[in-house]
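All protein chains of the complex are present and in place, except for one that has been dropped.
Coming up: chain A.
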Amino acid sequence: MTAREDILGRIRTALGPDRRVPAEISRDYRLTDDRSPDDLLDVLTDRLEDYKATVVRCGPADVAPTMARALRTALGEHAPADVVVAPGVPAAWRPDGAVEDDGRPAVDLAAYAAAVAGVSVAIAETGTLVLDGSALSGRRALSLLPDCLVCVVEAHQVVSGVPEGLARLDPTAPLTMISGPSATSDIELQRVEGVHGPRTLVVVLVA
């Protein structure tokens, strides 16, 4: 007998001939929220700042200059080519002189100081940005290796809670849910921001 057959057989033996299959799951928890879109942006901002992320807001026409300012604050004076952007990031958002990710070996992305990506959805209640591996979000290594990550979030991408967020996602895509800069609670259970992932997270909120 293969291990597979053996294990499946054990499960059937363990459950017995007349297994009780429970009724439908009752999902009485909140699935939606009646807060206004403006309120959700405020909640998202509050949560992100609680994680020590930097949030800057701007109108649709001002993304590039806003981002340039935020990058200068985060990185100090830097070469424009120190910034790498996901291939699907619109031209209007790109900081001058930024390099587009061209599919080079993933580990080479570690040489950049900052990465710029769009998100697939943002969850206000938990301060979570979700990247989905699309051209706009970029591959996973892009949002991981450079020490500073800039995410652009558009107002229509913001949902209230986790159920609404997951409903908008493709479960088979390579997804990364990001809630603040990398952090650890491993020393005396105190949170410290900045370990292996980006130590700085900047969110440009476009509304």
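By our rule, a residue touches a chain if its C-beta (ideal position, glycine included) is under 8 Å from a C-beta of that chain, and two chains touch if they have at least 3 such contacts; residues count from 1.
Throughout what follows, contacts and distances are computed from a predicted model.
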Out of "L-lactate dehydrogenase complex protein LldF", "Phosphonate ABC transporter permease", "Electron transfer flavoprotein subunit alpha" or "1,2-phenylacetyl-CoA epoxidase subunit PaaD", flag the one the UniProt entry gives for the chain missing from this complex. "L-lactate dehydrogenase complex protein LldF"
Which residue, A:68, A:155, A:177 or A:207, contacts the hidden chain when the whole complex is considered? A:177
Name, in rising order, the residues on chain A that touch the hidden chain in the full complex. 2-4, 6-8, 10-16, 19-22, 25-30, 47, 50-51, 103, 106-107, 110, 123, 125-128, 133, 139-141, 144, 161-163, 166-167, 171-192, 194-198
